[in-house]
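The complex is shown incomplete by one protein chain, all other protein chains being positioned as in the whole.
As written, the chain order gives the labels A and B, with residue 1 at the start of each chain.
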Amino acid sequence: MSTDWILPNSPPRAARRAGGALADPPWVRALLTGVALGFVALFLVLPLATVFLQAFSKGISAFGAAIVEPDALAAIRLTLLVAAVSVPLNAAFGVAAAWAIAKFDFRGKSLLVTAIDLPFAVSPVVSGLVFVLLFGAQGVLGPWLQAHGVRVIFAVPGIVLATTFITFPFVARELIPLMEEQGSDEEEAAISLGASGWQTFRRVTLPNVSLGLLYGIVLLNARAMGEFGAVSVVSGHIRGQTNTMPLHVEILYNEYQGAAAFAVASLLAVLAVATLVLKRLLEWRMGRASCAARERGHA
Amino acid sequence: MSIEARGIHKCFGDFTALRDVNLAVKEGELVALLGPSGSGKTTLLRIVAGLELPDRGSVLFDGEDATARSARDRRVGFVFQHYALFRHMTVFENVAFGLRVRPRRERPSERGIRAQVSELLELVQLGALGGRLPSQLSGGQRQRVALARALAVRPRVLLLDEPFGALDSRVRKDLRRWLRRIHEELAITSVFVTHDQEEALELADRVVVMDHGRIEQVGTPEQVYHEPASRFVYEFLGDVNVFHARLEDGPARVWVRPHLLDVSREASERGARAVVERVHAAGPTVRVELRTEAGERIQAELTQEQHAQLALARAEAVWVRPRAGRTFAPAEDYAI
Partner (left out) sequence: MAASRSVLPGFGITLGCTLAYLSLLVLIPLAGLFWKSASLGGAEFLAAVASPRALAAYRLSFGASFAAALVNAGFGLVLAWVLVRYRFPGRGIVDALVDLPFALPTAVAGITLTALFAKNGWLGQWLEPLGIFVAYTPLGVTVALVFIGIPFVVRTVQPVLEDLEPEIEEAAASLGASRFHTFRRVLFPAVWPALVTGFALAFARSVGEYGSVVFISGNMPLRTEIAPLLIVTELEQWNYAGATAIAAVLLVISFGLLLGINGLQRYGARRLAGGRAA
């Protein structure tokens, strides 16, 4: 007969680390914390605060006027449109790529993973340039496109293409390690219980990776709405037509309309802050989910 | 070197790990701290090593107060549960680390370091593996590297935290005997933490049984096994049956080890009727699972000879009778 001991919890590791006999001496802590916080204040907090202060430097009405101005509204609309196309496209691609890479073994897999990362390694300007070389007036397909009256470069399709290129890896990168870690046991169980491939994906895989997918989409969206270099090369900067919000900010800034530029920029900064908050929230949820999974594994 | 812990008290937040613990370890002794997880045994070991600071109380080495001395200066060899080997260093460099970080005046020459490390690697039977990285070793080999590394600084005390906890049972038994031999060879005062009573009873000169931050009993393996000071010690050190019995001074619960239970077909006055539910005969002894008339499940342990004689069958009704047993508080210890 075994006795069930009632086990008090051992002290958590973090508490041990903080309270152990080997903690850094107070002056080291103070010094390092000071250096770190000073760096963060100078390079992160101050710029973020500046955006909002500059945005309202000419008052709330000037801020409002800069935002509802027709060109600004057109830029906002275009930015939303671009995101609305490239986010779903890349999300769908990311899920497909992660499925193929995480659930199967095949030759050349690591090469494929590296290839997916390529857009992160390429300068945004070069990313724009490759599409100019393909679709521009002097490009490979340029004459043919012109003959058929299709404009890609200096038009919305080019902007969408460049943005999609730049944001291509986000979701796949997030999902591949997550799906690899989860393995295929649950999917195999589902198949053995008679589920079809699509049912398995929808009812087993997708719920398991939904947080990671959302996480990837949040980052993807932030980059898609904020991309500047690549879009700048292919857009042609036609006011009211091919200007996204970041490009509109540039034009206003170069025309010495600082307050208006910062007003539009502040909208993008709000997007950035919202992205950070969402990201943190998702990380927190994912952390708890993986803790729960581990506990289930131990039980 | 002798170790003494006086009135050690330690809390982590609102969790009390140690409650005013006193313990003395004699020179050259091999002592086991035995208890379930959360009993405070590891915390006590870490406080002795200087890796944790007590809230109250003091640690004495050879009668000299070392509480304020840092882990660095205590010259204590500590073997971690998960070894904590430096993964970017070879086995040789791991063992040499303690020598290399000495102040220049006390540091042996490179030749001296080589000689000492080689000698230690021979001692732990890893002479050929000095050039490997920890990731290229098996669990048992890592364990021995950890021990060699701790011994390299010629510690005055050797402290081991669950030294065999992460190994499979075969390797465990081999290493246990090997550690005992090393201890006898080096005669260094050693304390190890374990939750495995078999390990503690087999290896240690003396066993310290702990629970809930307190020491329940200190004694030789024979003492703690045969004369447990409390119900906790009795239950922790082996399997037990609990009977509800009627003694001279009223109803009581009696604790009986399975091998102290007689099983027979003849009725006996002190016995209880029970039905055989299962017989496990594979092994050095035979374990019999029974159910009493009161519905209690009990376990008896017979020798193979007794089993052959009795030839118990499943669902057979028999009598069980404790040869010896113990009661604990509220009534005083009582033997029948």
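A few comments on the model shown:
Methods note: contacts are C-beta pairs under 8 Å (C-beta built on N, C-alpha and C of every residue); 3 or more make two chains touch, one makes a residue touch a chain.
Given the structure is predicted, the values throughout are model-derived calculations rather than measurements.
Interchain touches from the omitted chain, evaluated on the whole complex, reach A, B.
Of the listed positions B:82, B:244, B:265 or B:323, the one in contact with the omitted chain in the full complex is B:82.
From the options A:36, A:193 or A:206, the residue with contact to the unseen chain in the full assembly is A:36.
Checked against the full complex, the one of B:41, B:149, B:172 or B:206 touching the unshown chain is B:149. One chain is missing from the display, and on subunit A it is touched by residues 13, 16-18, 20, 22, 24, 29, 32-33, 35-37, 39-40, 43-48, 50-51, 54, 93, 96-97, 99-101, 103-108, 112, 114-119, 121-126, 129-134, 136, 138, 140, 161, 164-165, 168, 184, 187-188, 191, 196-197, 200-201, 219, 222-223, 225-229, 232-233, 245-247, 249-250, 253, 258, 261-262, 265, 268-269, 271-273, 275-277, 279-280. The chain not shown here touches subunit B at positions 49-51, 70-78, 80-89, 97-98, 100-102, 133-139, 142, 149-150, 152-153, 165-167.
By definition in this document, only the chains that are shown with their structure count from here on.
Between subunit A and subunit B the centroid-to-centroid distance comes to 52 Å (mean Cα coordinates, whole Å).
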